Structures are given as structure tokens and as C-alpha cells.
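What you see is the complex with one protein chain gone and the rest in place.
Our next item is chain A:
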Amino acid sequence: MKAFTQLNGVVCPLDRANVDTDAIIPKQFLKSIKRSGFGPNLFDEWRYLDHGEPGMDNSTRPVNPEFVLNFPRYAGAQVLLARDNFGCGSSREHAPWAIDDYGFRVVIAPSFADIFFNNCYKNGLLPIVLPSDVVERLFKECEAQEGYRLDVDLSKQTVTTPTGESFGFEVTAHRKHCLLNGLDEIGLTLAHADDIRAFEAKHRESKPWLFV
């Protein structure tokens, strides 16, 4: 997995609550058997004026000039600023893959749906929960100031605004460790193979019907 340590990036504000993973990456793109290449179809139905299908040349499609991702001022954004319950709905990991493939490395919101939140960490994408009033302020500052950037530091667990104001965020020790070092979680777990085998043997003995 890709490591995440620190970043200073342009912020793109997506001012909608309950953005679901169907909206992040519509189902027709889930037919791919690959992990990459979803970026051009991130928010497909909001971003383009026509109907997108896999295999289309996205560079020739009509874009929706009213959708925030298409505003020239947010080009190259690496921080997505969002509202409550971001990433709700389907468990599709294609959602963080698309966000990552587009170029975002951080998503900030007052709250996230559980599965999406978890999926982000598996892909070197950092989801950050900040209090609603702080997020509200970031939205205002970002919209007021072209080229607005945030500094995100995982080891210090801080988000810092251009004026130097810092906000702390939570992350579990395990996730922080994996993300900072870009660790392969399967490898880490397999280091506990003896524990798993021991547990499995006991479990099998006490509940043999689980092992048909």
C-alpha cells in the first residue's frame, strides 16, 4: 500500500451531505476487473452531461460546468472537503480507488460511512473527521479564497490552514502505523499465523459444525 505522511494541497469543496458510493462511482464502472483507471469517472453522473459507459473516451465528453470538480480553480486538488455521512451506501472499494485515481489523497468531512472510511485506509487515502463547525469554516474559507490549500500531517495528526491555524484529528494507532509506513496488512496478519491456527483449532473443536 501507498504510504501517507504529509501533504500540502489544493482543496476542492463538495457541498452535499450523504454523498453515496453510487454517486462517487456509478455501477457500470464496477464491471472492471482492475483496481485502477477509475479517476476519469469519479462522480460521473454529476461531472458529465452525457451518460458514461466503460471504454468511452472521457476527454471528448461534454462536461457539466456547474459541477465543482470542473471549476478551473480546483484543478489538481488533492484534498476533498465534504459534508456529513460521506461515502454511504454500497461497500464498493471502487469509490476510494476512483477518488485516489483522480488525485485526491485526503477527504475531510464531519462524518463518514463506516465501510467507506475503512476502505480509504486500505488504499493510502486519508479520511479525516473534523467537527461540523470547523468543516463549515473550511468550506467558507475555501470558497472565498482561490487557490486555498490545507496542510495535512499524519504523524502530528493535524490539519493546518493557510493562516497557520491547526486542528487535530483522531486516527487509531494501528491505522496510523500502517499508513505512515505503507505496510501490507496481509503480510502483517500472516505474521500472526500461529495465533490464527491455534484459534482455529480450538474453534473447530468446540463448534465442529462451523467447519463442514
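Note that a residue touches a chain if its C-beta (ideal position, glycine included) is under 8 Å from a C-beta of that chain, and two chains touch if they have at least 3 such contacts; residues count from 1.
Following the convention adopted for this analysis, contacts and distances are computed from a predicted model.
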Which one, "DNA repair protein RecO", "Aspartate carbamoyltransferase", "Acetyl-coenzyme A carboxylase carboxyl transferase subunit beta" or "3-isopropylmalate dehydratase large subunit", is the UniProt name for the chain you do not see?
"3-isopropylmalate dehydratase large subunit"
Of A:L7, A:V63, A:I115 or A:L180, which residue touches the hidden chain?
A:I115
Extract the touching residues of chain A with respect to the undisplayed chain.
16-18, 20, 22-23, 26-28, 30-35, 45, 51, 54-55, 83-85, 88-93, 96, 111-115, 118-119, 122-123, 172-175, 185-186, 189-190, 192-193, 195-196, 199-200, 203, 207-212
